[in-house]
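As you look at this complex, bear in mind that one protein chain is not there, while each of the others sits in place.
Chains: A, B and C, in written order; residue numbering restarts at 1 for each.
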Amino acid sequence: TVGQKTFTNDRIFAPYYVYKGKAAFSAEPIPPKFCKVDSGIRVKRQGFIMMTFSPSVGERKYDWQRKQMFALSPTEVGSLLALGPNGSCDFFHDPAMQTSNAGQVRKSLSIKPSPDGTGYFMSLSVTNNITKTNDRFSVPVTSAEFAVMRTSFSFALPHIMGWDRYSSQPPVFKEENAT
Amino acid sequence: TVGQKTFTNDRIFAPYYVYKGKAAFSAEPIPPKFCKVDSGIRVKRQGFIMMTFSPSVGERKYDWQRKQMFALSPTEVGSLLALGPNGSCDFFHDPAMQTSNAGQVRKSLSIKPSPDGTGYFMSLSVTNNITKTNDRFSVPVTSAEFAVMRTSFSFALPHIMGWDRYSSQPPVFKEENAT
Amino acid sequence: TVGQKTFTNDRIFAPYYVYKGKAAFSAEPIPPKFCKVDSGIRVKRQGFIMMTFSPSVGERKYDWQRKQMFALSPTEVGSLLALGPNGSCDFFHDPAMQTSNAGQVRKSLSIKPSPDGTGYFMSLSVTNNITKTNDRFSVPVTSAEFAVMRTSFSFALPHIMGWDRYSSQPPVFKEENAT
Partner (left out) sequence: TVGQKTFTNDRIFAPYYVYKGKAAFSAEPIPPKFCKVDSGIRVKRQGFIMMTFSPSVGERKYDWQRKQMFALSPTEVGSLLALGPNGSCDFFHDPAMQTSNAGQVRKSLSIKPSPDGTGYFMSLSVTNNITKTNDRFSVPVTSAEFAVMRTSFSFALPHIMGWDRYSSQPPVFKEENAT
């Protein structure tokens, strides 16, 4: 009954879903990418929390083919965690930033307090100048759902930064005579 | 003295008990269920925190045969975590929801501040129309006991969502030439 | 460079020390004890955070032979975590409780806000009616030291409850046809 720890190396899919009348979103952490360096391994690209929005197409039905995504960086996650009861924040992303297509697609995610002060509105707007489309999703989030996000995003933040790797190393020993 | 990590694959039983004069309850996390998908594994059913109440049948004696259970979903756990000093919340479950027996058994769990403002009352009511019974349990929870629940439920929340699995995967490497 | 996780099975000693003019204390988590049951393993005795106090016997010298100990239960840890800026708490232990020696040794640990409101006093009093001794230790704790205790005790609480074991199990799979 006591054996060795076994783990799956497969990718994990454990999104947190919030389904509401006009749209739904899911949140899911994506780990950082590492590269090898002489003395160990180094974070090459930070992880993020992927927010995916979809429009409602009927009662409890959502069209995930028409999904739009927004990747929250560690500092954007910090912004969400720092949000006070009536605070709000806005993030702007350009998926083609620093390429020749810069400015063609603009994404913005906003978090605003709901009028009754009990929760927030999470809204994603995607303006695509190439396809001449403008998608907008708005999902009301209760204080309970926001508490789940706050707690799970706090848990995930060290992970997407790569800091959880520090705890999975064997203990380091100090030589006897060193000071 | 330094060897390989060994773990038990057996089920863990580590309930947190609160024993009071008229009833007791225990709280225990139940992990999510996964299924295999092409590219990895996916949460099939979310986990929960199982609350189990039992009536007192004498000094420090409780009749666990007459227990009643209530499974807190991740969002219900979020509701408990978001509770302010004088906040309260109520959850309603129907164990036979979306079956032909819907409405026959109704469960409600309520958390209300105690009159002196130092803690909460956790109360479970189970009305069974088939057996014509109505069980009601109420357990006063001190601020210290609630702090244990708040801290341990915060810890357990990412686990019942399946998010702790993200940290148990090997580091992902980025190819040299990729951007 | 990528190998298998190796761990030590040896006991870990990682006390957090607070050294002050008249006394010092250390805090250290002690894991729960488990027993085997038919369907898995169960917590048999909860863990605790061991507080150890020693008197000062000169500049930066402490006599750990004259130490006195106090084991904080999970709920007592919760009491410390719930402490507001001007809150205080007192715990009373009888090491011989429910034996014929009950009442011979009485221990009390108190946490009180410091007069200037910037920290706390941690005080341990041990009255031994058999040896006719009364040991008393009082250690001023800064807000920084208390923040270390609050953060590390929050981390350790699920561990001394046995809840960290839930995360070290392999994922549970749900059969295809089950609902």
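Quick notes
Note that contacts are C-beta pairs under 8 Å (C-beta built on N, C-alpha and C of every residue); 3 or more make two chains touch, one makes a residue touch a chain.
Since the structure is predicted, the reported quantities are computational estimates derived from the model, not experimental observations.
Checked against the full complex, the one of C:95, C:113 or C:170 touching the unshown chain is C:170. Considering the complete assembly, subunit C touches the hidden chain via residues 1-16, 29, 31-36, 41, 44-45, 142-148, 151-152, 155-156, 159, 162, 164-165, 170.
In the full complex, subunit A contacts the hidden chain through residues 2, 4-10, 32, 36-37, 39-43, 74-79, 81-82, 89, 154, 157-158, 161-174, 176.
Rule of thumb we're sticking to: only the chains that are shown with their structure count from here on.
Each chain gets a centre from the mean of its Cα atoms; for subunit A and subunit C, those two points are 36 Å apart.
Subunit B and subunit C have CA centres that are 25 Å apart.
Shown for subunit A are the residues that touch two or more other chains, namely 1, 5-8, 36, 41, 170.
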